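A single protein chain has been omitted from the complex, and every remaining protein chain is retained in its original position.
Up next, chain A:
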Amino acid sequence: MSQVQARFFTENKKYLIDDVPFSIPAASEVTDLSGVINKLLEAKNDGHKHVEFDFLVQGQFLRTSLASRMETENISTEEVVEIEYVEKFTAPQPEECVMHDDWISSVEADSEWILTGSYDKTARIWSMEGKAVMTVAGHTDVVKDVAWVKRDGLSSLLLTASLDQTIMLWEWNSERNKVKARHCCRGHAGSVDTVAVDPTRTKFCSGSWDKMLKIWSTPLMTFSGHNEAVSSVLWMDAEELCSASWDHTIRLWDAETGGQKNTITGSKVFNCISYSPLCRRLASGSTDRHVRLWDPRSKDGSLVLLSLTSHNGWVTAVRWSPSHEHQLVSGSLDNVVKLWDTRSCKAPLYDLAAHEDKVMCVDWTENGLILSGGADNKLYTYRYSACVLDAGA
């Protein structure tokens, strides 16, 4: 087997080439194919600069030679192979490294500010450049989770959940740089491990070690159903709530009525979940090495759509890209943050091995910033440009 008939296509208008089949060597790999496309583009328009491409065969990234790929996919060499090419995602560029006094338990960034929760019982606000702006102190124990609620001009509302069984709502004025505790939400009988603000930004939900979920609005709603500690909670939309627990289940709740809508049963403790409205998938990190993707609408609650396996420790944090339907980032106890593309499930796109200790939290902002914090007291930020380009594509 030497030559294969292949037809290349792309959705990016900038790199469009003629829709004719080419005969290419079967042993060619990504770099060879990329060279072929570049040659074609150079022939087409003179001002073309060399661009690295990635290739998708049947919706999966090509990582080995074309021949071996076709063999594993059972594609006949007689036919014309349809190969999609996209501009190669450039590696995330490390930007800042922000030192904390203690382990970073949680991080959330909006367009301007980064909010981190730490084991030193405080939450901190940082600028995008890594400058410490504000320290939010008030909890008597470890801050386990933080969240931005909303911003009205210069004043922002933020939430911190702590091991001391309380959630605090703070108002922070960025101009005067003053922080004021608006509310202290008491009610959980265990450490509050997770907090999530609903899309309307009017209420929030918290999950605790006492197995309860609470929606903090008027009236206060309590959801019981989990048999073990709730580790992660999120809003799928304004009415639907999703929670992951140590009892090996992910449960979907109706936020209005409090009823359970669906249960996804895994085999391991769930540490974290993330939901992408773009691809409508749930990603979960468990106390094993896998990131699993679930369909929350599926009736068969224990069917794993995809397992992303590359980590060597518990997956402690997982976050979908807010702008790209295929990409997500995960952090693990093996000190590595990995950037995944679901079209390439065997291996991650990039390993971000900056941390020296356990990664506790990751976040991904809408303007293409990936953040990760860990037990080495460092918060790393990465600029990931591909998503912006891809989003435009």
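Rule of thumb we're sticking to: contacts are C-beta pairs under 8 Å (C-beta built on N, C-alpha and C of every residue); 3 or more make two chains touch, one makes a residue touch a chain; residues count from 1.
Here, contacts and distances are computed from a predicted model.
Undergrad: There's a gap in the complex where one chain should be. From "Ribosome biogenesis protein BOP1", "Large ribosomal subunit protein bL17m", "WD repeat-containing protein 54" or "Exocyst subunit Exo70 family protein", what does UniProt name that chain?
TA: "Ribosome biogenesis protein BOP1"
Undergrad: Identify the residue among A:W148, A:W253 or A:W314 that touches the chain left out of the display.
TA: Checking the options A:W148, A:W253 or A:W314, the one contacting the hidden chain is A:W314.
Undergrad: If the hidden chain were put back, which of A:L333, A:V362 or A:L379 would touch it?
TA: Touching the chain that is not displayed is residue A:L333.
Undergrad: Determine which one of A:Y119, A:W235 or A:W253 touches the chain that has been left out.
TA: Final answer for the missing-chain contact: A:Y119.
Undergrad: Out of A:T222, A:S267, A:S298 or A:S385, point to the residue that touches the absent chain in the complete complex.
TA: Only one listed residue reaches the unshown chain, and that is A:S267.
Undergrad: Which one, A:Y85, A:W103 or A:W294, makes contact with the chain that was left out?
TA: From the options A:Y85, A:W103 or A:W294, the contact with the absent chain belongs to A:W103.
Undergrad: Considering the entire assembly, which residues of chain A contact the chain that has been omitted?
TA: Chain A touches the missing chain through residues 103, 119, 142, 164-165, 189-191, 209-210, 228-229, 231, 246, 267, 269, 271, 287-288, 313-314, 333, 358, 360, 375.
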